[in-house]
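Dropping a structure here in structure tokens format, bear with me for questions.
Missing here is one protein chain; the remaining ones are kept as they sit in the complex.
Each chain carries a letter (A and B) given by its place in the written order, and its residues are counted from 1.
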Amino acid sequence: MEIKREDILHLADLSNFSLSDAEVKSLGGDLQSIIKYISQLDELDTENVEPTYQVFEMENVWRADEILPQDASREELLALTVEAKDNQIKVPKVL
Amino acid sequence: MKYVPTIGIECHVQLKTKTKLFSEVDNDARGKEPNSCVSPVDYALPGMLPRLNGEAVRLAVLAGRAMNCEINAESRFDRKHYFYPDSPKGYQITQFYQPIIGSGYVELPDGEKVRIEHAHLEGDAGKLTHFDSYSLVDLNRVDTPLIEIVSMPDIHSAKAAHDYCKELWRLMRFADVTYGDLYNGNMRFDVNISLAPEGSDVLGTRAEVKNLNSFRSVERATEYEIKRQSKLLDAGEKVVQETRGWNDDAGKTTGQRSKEEAKDYRYMPEPDLPPVRLSAEFIEKESAKLPPMPSEYRKRFKGIIANEILEILLDYPELTNKLNEIDQKYVKNMSNLFTSVLLAEEKSAEYLNDLPSVRDLNELAAMNEKKELSSTATKEVFLRLFDPQMKGHGTRQIAKELGVIQENDLGALEKIVDAVLAKPETQKAQEDFRAGEEKVIGFLVGQVMKESHGKANPSSVQDILRKKLS
Partner (left out) sequence: MKIANRKVTAERLVRDALDKAKHFADYNIFTFLNEEGALKKAREIDAKIAAGEKVGRLAGVPYALKDNFMSPEGDTTASAHILEGCASPITATAVEKLEAEGAIMIGRTNLDAFAHGSSTENSYFGPTLNAYDQSRVAGGSSGGSAVAVALDIVEFATGTDTGGSIRQPASFNGVYGLKPTYGCISRYGVVAMASSTDCIGFFTKTPGDMDLLMSVANGKDSKDLTTLDNYYHDSKLKKAKRIGVIKEFDNDSVDKNIKKALKKKCELLKSKGYEIVELEMPALKYALAAYYIIVPAEVASNLSRYDGVRYGFRSKKSEDLDALYSETRSEGFMPENKRRIMIGNFVLSSGFYDAYFLKAAKARTLIVEEYAKAFEKCDFILTPVAPNPAFKLGEKTNDPVAMYLEDAMSVPLNLAGVPGLTIPAGKNADGLPIGLQLIGPRRSDKSLIEFSKELTE
């Protein structure tokens, strides 16, 4: 399939990137050739084949409902953000 | 023109687990500081992986069975992607492709059924508080376990929408999977409403009113939407497919920013969580722990408890379940005590957490039946049964301590009556009575009551007196 400029802009939007024109152009070319490559799967017959999402033979792995001490405190976590206020993470206003 | 509304409802129920869905931190953040119930997993540090809470899976099974739903033998988690600070991972872990709860139905009080399309487990989002030039992010609510219940569009009026939401609330409380505290957002409703001209089999364009947190607001918002959409259609205009918010004070819904294209959440199977495979035995064993559901109680108590009383009781699973345990001949009497005495008490909410034993309640009803307790005394003893100070004493002991047991032993009563009749001061009254003066019987009963220190049953006393004086 052909990847158009608006497809690139849509994917940039889904990815939350604001791309320069140059990037739109260069990424566009790259994505076109990658999609062409991965589209060769079309030739593979997968009728009646179940999908595999994990290569892990376990199931029902869960934990008990008990409060346990955690590996990092609120203070240690909030120390990682650019700005905290009143024990909350501060972000610029939502437009 | 006349229109038929078609309504489908999505309901989010917060589960009452001790810990969150994917980390071992406190799930109850009420009254706690912002971000004090947040693990590195909830904060979405790099390299953090979800740690599934098995209790949430168990509660989901109970919730599903309460709605007569199939429990799927295999379920999986999926990621739903969107960018917003209330979603630290950049995705919500939910169940899109293979939910744990399959199709079922909810039976409303009037017997109508609303089909359940499916229900799934997922994590809740955090909270933002907006200020003029910035917003603050609190992640306490991130990954509180939720089940989202998706109904089929089987609802056709605002009243039915109200009833469905209320019945769901009851089911979730009977299944004991949520605290069901609507004020604190334990259950939230999204209502999808569309109108179609009467007789048309094509559905209209729907609007979705999100985040309603009371049955009343569900009903009012639905009524408002039906009117709003009717007006638009009458005027030849189109209903826009959009998300709308409800303003409870103004009594209005308003359109929220509608993106020209539907959001693309790019659902993907969650690779960090192994699948959930539940055996029929496990599902059976867990479902066996469920009490009867409201629709079953309606059948069971039909003709025993008046409808209005039963519908009140069904808001209190503890009381209804207790009634179901006591001797059936006392159910009616006890249902009245529950609704007119207990629920009228200021402390009733507190009392509900720790109800008297079935034995004590049966005894109370029996003593009342045998007239050992007058109706006033019954109410008095009944309330003491809830009193933490008296509780352990047992019904009879409490009644004794209160000195309210009526003397019903006819032999003993006769002796007292004889003693009173032998007294000189009652001679005149006896003569008067024999002479046909009916009302002096009251004086004589009073004398016997006095002699018995108030424990005699007045109507038995009167019977004996009449016999002796005839």
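The definition used in the following text is that contacts are C-beta pairs under 8 Å (C-beta built on N, C-alpha and C of every residue); 3 or more make two chains touch, one makes a residue touch a chain.
These figures come from a predicted structure and were not determined experimentally.
Set against the missing chain, the residues B:A160, B:L273 or B:L319 yield one that touches it, B:L273. Residues 8, 11-12, 14-19, 23, 26-27, 30-31, 33-35, 37-42, 44, 46, 49-58, 61-63, 71-73, 76-77, 79-82, 89, 91-95 of chain A touch the missing chain (whole complex, contact as defined above). Within the complete assembly, residues 40, 43-52, 79, 81, 83, 85, 88-91, 135, 137, 264, 266-269, 271-274 of chain B touch the chain that is not shown.
Following the convention adopted for this analysis, only the chains that are shown with their structure count from here on.
Once the centre of each chain is set as its mean CA position, chain A and chain B turn out to be 41 Å apart.
If you check the complex, the residues on chain B that touch chain A are 17-19, 23-26, 33-36, 38-40, 43, 45, 51-57, 76, 83, 85, 128-139, 264, 266, 269, 271, 273-278.
Taken together, the chain A residues at the contact with chain B in this complex read 14, 16, 53-54, 56, 58-68, 70-72, 74, 77-78, 80, 85-94.
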